[in-house]
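One protein chain omitted, others in place.
So that you can tell them apart, the chains are marked A, B and C in the order they are listed, and the count of residues begins at 1 in each.
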Amino acid sequence: MTFTTSSGELPLELAETVVIRFAGDSGDGMQLTGNQFTTASALVGNDLATLPDYPAEIRAPAGTRAGVSGFQLAFSSKDIHTPGDAPDVLVAMNPAALAVNIKQLKPGGLVIANTGSFSQQDLLKAQCETNPLADGSLDGFRVIEIDINKRVKEALADSGLSSKDVQRCKNFYTLGLMYWLYSRPMEPTQAWLKEKFAKRPELAEANIAALKAGFNAGDIHQLFQGRYEVKPCTDLDPGTYRNIMGNPALGLGLIAGAELAGLELVLGSYPITPATTILETLAGFKNYGVTTIQLEDEIAAVCAAIGASFAGKLGMTTTSGPGLALKGEALGLALMTELPLVVVNVQRGGPSTGLPTKTEQADLNQAIFGRNGESPIPVLACATVADAFECAIEACRIAVEYMTPVILLTDGFIANGSEPWKLPRVEDLPRFEVKFHTDTENFLPYSRDDKGARPWAKPGTKGLAHRIGGLEKEHLTGNVCYDTDNHEFMVHQRRDKVMGIRDSIATPEVKGAQEGPVLVLGWGSTYGAITEACNLLKQDGTEVGQMHMRHLWPMPAGLEEIFGRFERVLVCEINMGQLAGILRSQYQHTEFVSHGRVLGMPLQSHEIASKIKSLLK
Amino acid sequence: MTFTTSSGELPLELAETVVIRFAGDSGDGMQLTGNQFTTASALVGNDLATLPDYPAEIRAPAGTRAGVSGFQLAFSSKDIHTPGDAPDVLVAMNPAALAVNIKQLKPGGLVIANTGSFSQQDLLKAQCETNPLADGSLDGFRVIEIDINKRVKEALADSGLSSKDVQRCKNFYTLGLMYWLYSRPMEPTQAWLKEKFAKRPELAEANIAALKAGFNAGDIHQLFQGRYEVKPCTDLDPGTYRNIMGNPALGLGLIAGAELAGLELVLGSYPITPATTILETLAGFKNYGVTTIQLEDEIAAVCAAIGASFAGKLGMTTTSGPGLALKGEALGLALMTELPLVVVNVQRGGPSTGLPTKTEQADLNQAIFGRNGESPIPVLACATVADAFECAIEACRIAVEYMTPVILLTDGFIANGSEPWKLPRVEDLPRFEVKFHTDTENFLPYSRDDKGARPWAKPGTKGLAHRIGGLEKEHLTGNVCYDTDNHEFMVHQRRDKVMGIRDSIATPEVKGAQEGPVLVLGWGSTYGAITEACNLLKQDGTEVGQMHMRHLWPMPAGLEEIFGRFERVLVCEINMGQLAGILRSQYQHTEFVSHGRVLGMPLQSHEIASKIKSLLK
Amino acid sequence: MNDTLTKKDFKSDQEVRWCPGCGDYAILNVVQKACATIGKPKDEVVFVSGIGCSSRFPYYMDTYGFHTIHGRAPAVATGVKTANPDLSVWVVTGDGDALSIGGNHLAHILRRNLDINILLFNNEIYGLTKGQYSPTSPSGTRTKTSPMGSVDRPFNPISFALGCNATFVARTADNNLKHMSTVLEAAAAHKGTSFIEIYQNCVIFNDGAFEDVINKKVRDDRTVDLEPGQPMIYGKQGDKGLRADGFNMTRCAPEEASVWNPGARSAAAAFTMSTLDQEPAMPNPIGIFRCVEDLVFEDEVASQVSSAIASKGRGSLQDLIYAGETWKIE
Partner (left out) sequence: MNDTLTKKDFKSDQEVRWCPGCGDYAILNVVQKACATIGKPKDEVVFVSGIGCSSRFPYYMDTYGFHTIHGRAPAVATGVKTANPDLSVWVVTGDGDALSIGGNHLAHILRRNLDINILLFNNEIYGLTKGQYSPTSPSGTRTKTSPMGSVDRPFNPISFALGCNATFVARTADNNLKHMSTVLEAAAAHKGTSFIEIYQNCVIFNDGAFEDVINKKVRDDRTVDLEPGQPMIYGKQGDKGLRADGFNMTRCAPEEASVWNPGARSAAAAFTMSTLDQEPAMPNPIGIFRCVEDLVFEDEVASQVSSAIASKGRGSLQDLIYAGETWKIE
C-alpha cells in the first residue's frame, strides 16, 4: 500500500485515535463518503467503529437542518470499541450540517467547512440568522474554510459533465482531502468507483479526478498545520479480517446458523427501518439455499416463517419494535406449537413510530413479556457487530435444540455501524445438526427429549401425519385438551424447557476487578461504551468489574454468586432501566443502580465513567 | 314470595351455604338452568356467586365429555365471596357430565343422576367402560337416581309437543326438583318463561309444566332425607340490589364512565371469548348515546377507538389476551398522541389460543410491558363483579384526566360469574367532566396541565387545527422532532405523567392483621378466594393481613410502608407469579412468596389457606 | 395416483365436535372423499386453518394439519408451501376468519397465486363466538352485536377474490355433494391458488341463510352452474339461459345462452357473474367463475434459488464468511 502526495513538506504527526464526522445534505453522499473512509482505514489496518446518523426522511429539502445526514467514524492504532463520544473533526458541507453537529464537536476540534454552500440563501435554509463562520460562534474550534463547490468545478472543468453532475463529485473531493490529511490510500476507492460506475465510466473518471484533486490540493493543505498518520492497530488478534456492518453480519450469521443446523433457511419479513438490510442481505444469498419472502405485513411474515418451520425448514423473521408488537400473537402460536423460529428485532427509538432511524434498547420488556398468557421465549442480544454473527448462530442453535421461538435483539447502532470482524474458522463453529423424527413407532408429537424438546416430524414424512395448533395441547399426544391439570402441567413444561436452556449456556465472564464496590453490567450495543469507560477508569488507576449479558432470558446460572461479590451493580442501557428492573425481580439481594439514557444515540463512555466514579465515592 | 309444595312432611333443614353444580350436554340448557336458579336465589335474598364452565365448542356431540357444560353456584345466608371450592351437590344429566365433574364433588356430596341418559350407548359416548352408577366409583357419595327423561315424558304426555321438544324441557323438570329441594320460589322462572316464549306459548306452558312436575314429584322427594332452606343473607349492607354478571356490570360502568366525563362513548371492538358480551351489552344501550362499531379485527377496533377519541368522544375497545397482543402497536400510538382510551382485557387461559373459555390472570405482564419502546400505560384490575362497574368508571377517569390509554384487566371468571350487586347512588359517583380546549390564544398541543395532561382540542374547533402522530413530538408544539434531548425529555414526561396518577389514587386498605408474619396480597378475581381463605383462618383463630390491589401500574403510594410491617407477602394469582415478579422489582426489601396456579379455574380458598398456614409455621 | 386410497384413510381418530346438523359435516365428508380421489398420499397433504368452527377442520383429517390463529392461515400456508412445494396444501377458513380479520392475507395469497386450495365456509355468521354478524352477513342482519340490524354492506367473496386477481374462483354449497366434489377436483387440478366459497349452514346461529337459493326444491331455478365450455342454461327444465349483452347480463332462451368461459385473461366476465346475485330476477351463479394459468409463486421462488445456485455455485460457509475485501493481521 503506497501513495504519493504533493505536500510532503508538511509534518506528519502520529495520532492514536481520530474521530471524524462527515455531515451534509441527504443527497450529498455522506454515508458513501463515510463508508469509503472506513474501508480505506480498515485496509490500512486500523481498528475502527462507525456511527451513521441519518434522518427519517429520504431526502428532505436541500440545505435544511431536517435534511442533514451524518457519518461518524473512529479509527485507531489501538483496540477501540466505540465510534467516539465526540468527534475531533467535523466536515460540514453546508450551514445546516454545521449547525446540527457543532454541539458534539470536541472543544478545540477541527471544523472543515465548505464555504461554497454558505451563501445567504444557504444560511436562510439552515435557519441561521448569522453566518456561524463569521459570528464568533465557532470560537474555541479550529476552522478551515474551503470553497469545495468551486474547487470541484475547477478540477472537473474539462470533464464534459453537466454542472449538476460535477457538483455531485463534491464528496469525493472532500474524501480526497481527508485521505491526504490522514494518509489513507486512494486505490481501494478508485477501484470501487470503477466497479460502481462500470456502465458510466465518465462518472467514475470524474469522481476519481475529484478524489485526486482533493488529495493533491497543495495550497489547501497549507492551511493545515500538518497531516497525520494513524498506524495499523497491533492490538488486534492475528487472523483474517473484514470490515462489516451489523445487519449484514447478522444476516451471515443466520445463514451460517441454518447451515450448521443442516437446514435451509426461510426468512419471512416485511421492510422496516433499521431491520430492512437484513432482509436485503439474505435476498442476495439465494445460492446458499436461502429463501426470502417479503410479505404483506409483520404478522404474515412471522406466520410464513412458522409455516416454513412446520414444513421442516428453519423459519426466521426480522423486524423492529413496532413490528415485534404486531408479531406477539403469532409468537404465542410458535411457542404453543413448539416449533423452532428465529425472530430478530432491531431496536429503534420508541414508543410508537418514535425515532425510526435512531438507536435505543427499549424493546427488552416487550421481547420478554409482550404476549398473552404464560409465554416464555428465550431472548438474547448481540453486543457488537462481530457478535451479531455469533448470536445469530446461537439463536439458531437454541431454536432447533429446544424447539422454540427465540428473540434476538440488536439495535440501530449495531445494525448500521461497522467494525473489523475477525473471521472465524469454519471448523470452529458449533454444529447442531437437526434430526427430524421419522420413527413411526408410537409417535407422540408432544413427547419430550432430555432437553424438553418435542420431536420435529415434518409433513411429507410417511406415517407421521399429525395435527398441531394454538389450543392447549395434551401432554404426549398433542391433542386438543381442556383438562385443567394438563394445562398447568403444560404451562410448567414450557417454562421448564425454556429455563433449562440455562444448562447450555456459560456464565458470563467478569472482566477487570473480580469483586469490589461496583460491577458494571450491560447488554447489547452498550458493550463498547462500557468497555471504553472501564478503560478510562483503568487509566486513572481504578479497576471495576465489567460483565456483559448475551442471554437475557433465561439468565445464565451463576449470576447470583457473581453479584454477591460486588457491593452494587451498575446497569447501563439505552432505556429507562428495563434490564435493571428485571434483574431486581430475579436477584432480590443485589442492589442494582440504573444508568439509562434515551437520547437515540449510543451511550457515551465518559458519562458512564463518571457515573461509575460517583458510585465509588 | 310464597310457594306450595306437596312434600311438606319431609324435614326442612336450615343450611348456611350450599354449592350446586349443574352439568349436562351443551344442548341441555345447563347455563340457563343455572341462571334461573341464581335469579331465584337472588330474589330470596341470598348472597351468591356463580361459576359457569362451558367448552370451547358450541355444541360438541351429544353425550361426549367434550360437550359437557357446567354451571356452579353458591348461595348462602352469609356474606360469601366465591362460588365454592367444591360443590355439595352435582346434578349430572348424563354419564359424561358425571365423569367430568365428579372429581370436584365434596366427599360425601350428593349426586343427582339422570338415569334416563345412562344407557349402554350413553356410557360409550362418555367413554365410560363401566356404569359409574353401578361400578362402585361413587362410593363415598350420596347418589339419587332419577329417570328424568321418562319423568318429563310422563309429565308432558298431553302437551302435544314432539318428543324432541318434550325432552328439551328436561332441564326445567330438574330445576323444579332443585327448587323444591332448596325451597326456592318458582314464580320468577314462570314469568321469565312466559316472556321468553311469548311467541310460542305452548313451549312456555310445557316448560312450566315440567318445572312444576319436578317441584311436585312427591315420590322422588321421598328419596331425599329432607329439604333445605337457605335464609336470606342478613350480612349484606342495606340497599337496593340486583343480580348481575361481570361483563354486563363492566359494560354499564363504561357507559357511566363516559357519562360522568360528560362524553359520548364509542366502542370499537371485535368479538372474542370471553369479552364479546361487553360489546353485546353496549350494543343494547344506543339510547344512552352509545356507539358500538364491530370492526374487522382487533387492530381496527383499537384504531377506530383512537380515531373517535381524537374526534372528541371517549374511545374504548374490549378484547381478550390474543386480541390485546394485536393491539400493542396501536396502544403505542395512543400513548404517543396522548389521547384518552379505555382498553378492557378479559383474560382467558393462554398462551396462544389456549383455553378460550377458561379463566386465567396471565396477561398482566403483557398489559404493563407489551409494547415497543418506553411506553408506560396505567393498568388496573377489577376484583369482583360489582367492582367491575367501579373500575370501568375509574378507567374512564384516568383516561380523560391524564389524556392516556388505560388498560382495565378482568377475567373469564368475573366476566361470566354473577353476584348480587349493591347499586350505587348516582349522586355518589365521581364526576370528572371534560373541558375541551377552545382557547385559540397560543395553542400548544403538547403543553401540559398540572397533571401532565395535554390539552384536548377536537376537530371542528375553530382556530385549533393541529396535527398529531406517532413520531416523537416536540415539547409544547407537538411538531415532529428528532432532537435527542427533546426525545429524552418527552420519554420522561410521559413516564412522569403516568407515575403521577399515583397522586390520585388511595393506598389500598389492609384488612385483618395490620402487621405480622404474613400479608396476603391479590389482584383481580382472586379477591373472593383470598377473602374466604382469610375467613377460614380466622375461624381457626389466626388472623393475617389481607390487601387487594386495584391499581397495578402505577402502583399506589404507601405500599413500601405497608410491606414493611409484615415479614413476608404472599401473592396469590392465577398465573406463574407475574405480579410477584413486578413487586420484587419495585420493592426490593420485601420478601414476596408467590402462590400461582394455572388451572383455568378460580383459585381455591382452602388451598390458599393452607399456603398461608405453611408460611406461619 | 394411488388408487387404493379411500375416504376412510383421511379420517382422523379425533371426535368431530361440530353441532349436530352443522353443514361442516357434509363438507368434511366430501373433502375426505375428494382427497381419496385426488390420490395424493395423505402424508404429503397439509390442512391449514385459522380460528372458527370451520377452522377445526384439520383435526378431523388424517393428514398433517395446522390449526393456527385467527385469520392467518393463508400466511402460514404460504410459508408451508414455499418451504416445500411438493406438499398438497389446503386452507380451511370461515367468512369471519377469511374476510374479517384475515382479509389481507387472503387477498395477498390470491395475488401471489401459490398452488394452494382455499375452502371458505361461508355461513354468514361468526359461529364459534356465538353468532355475531360477519362481513358476509346481509345489511340489516340482527344479532347480539347488531340488535337494530347490521349497517355494514357485505362483501361478496367471489367479487373480492376476483378483485385480487385470483386465478381459480368457484362457489358450491354444503347440500350439493356432487357439485362440491366436481369443484374440489377442478380446484385440486388447477395449478395456482384455488378459491372456493362454500355456502354452509350454521344450524345454531344462522339456520337457513341460503335456503332461498340452494334448497333442493328451488336451486335449479335459483342458481346457474358455471360449467367451463357449457352454455349458461338453468331452470328445472333447462328452460332458461343467460347472455352477455354489452356490459349487462340478460336472461334469454336456452338456445341463445352464452357459452361460459372461465379461462378469459381478463376477470371481467367472471366479475360480472359475481354481481348477478344483486339482481332479484337473476339466478345465483355457482360453479367455476374463473380458471386461468399464471405465474405460481413458490415455483418462481424455487427457480430463483436454483438458478442462483446454477450460476454462482452452491455457497459454502467458507465462501460466506471469507468474502469481500479481507486482510490479515499476523
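In this text, contacts are C-beta pairs under 8 Å (C-beta built on N, C-alpha and C of every residue); 3 or more make two chains touch, one makes a residue touch a chain.
As the structure is a computational prediction, the values presented were derived from the model and not from experiment.
Which of the visible chains would the unseen chain be in contact with across the whole complex?
Displayed chains contacted by the hidden chain, ordered by label: A, B, C.
Which of these, B:Gly136, B:Pro238 or B:Gly541, touches the one chain of the complex that we don't see?
B:Pro238
Tell me which of B:Leu32, B:Ala86 or B:Val480 is the one touching the absent chain.
Considering the complete complex, B:Val480 is the one touching the chain left out.
If the hidden chain were put back, which of C:Ser181, C:Thr272 or C:Thr326 would touch it?
Considering the complete complex, C:Thr272 is the one touching the chain left out.
May I ask which residue of A:Ile20, A:Leu279 or A:Leu559 touches the chain that does not appear here?
Answering carefully, the residue with contact to the hidden chain is A:Leu279.
Could you tell me which of C:Ser159, C:Asn176, C:Asn206 or C:Thr223 touches the chain that is not displayed?
Of the candidates C:Ser159, C:Asn176, C:Asn206 or C:Thr223, C:Ser159 is in touch with the missing chain.
In the complete complex, which positions of chain B touch the hidden chain?
Per the touch rule, chain B residues meeting the hidden chain are 39, 42-43, 45, 188, 232, 236-244, 252, 255-256, 259-260, 264, 266, 268, 285-291, 293, 295-297, 299-301, 303-313, 315, 329-330, 332-333, 337, 423-424, 426, 429, 458-471, 479-480.
When the complex is taken as a whole, what residues of chain A touch the one chain not shown?
Against the missing chain, chain A presents residues 27, 56-62, 64, 66-67, 270-273, 276, 279-280, 283-284, 286, 292, 294, 296-298, 322, 352-353.
By the contact criterion defined above, which parts of chain C meet the unshown chain? Give residue numbers in ascending order.
Listed in rising order, the touching residues are 101-104, 107-108, 111-113, 135, 139, 148-149, 151-156, 159-165, 244-249, 258, 264-269, 271-272, 275-276, 278-279, 294-295, 297, 300-301, 304, 307-308.
Please note the rule applied: only the chains that are shown with their structure count from here on.
So how far apart, in whole Å, are chain A and chain C when each is placed at the average of its C-alpha atoms?
Comparing mean C-alpha positions, chain C is 44 Å from chain A.
Hey, what residues on chain B touch two or more of the other chains?
56, 66, 322, 352-353
So which stretches of chain C touch two or more other chains?
Where chain C meets two or more other chains at a single residue, that happens at 51, 69.
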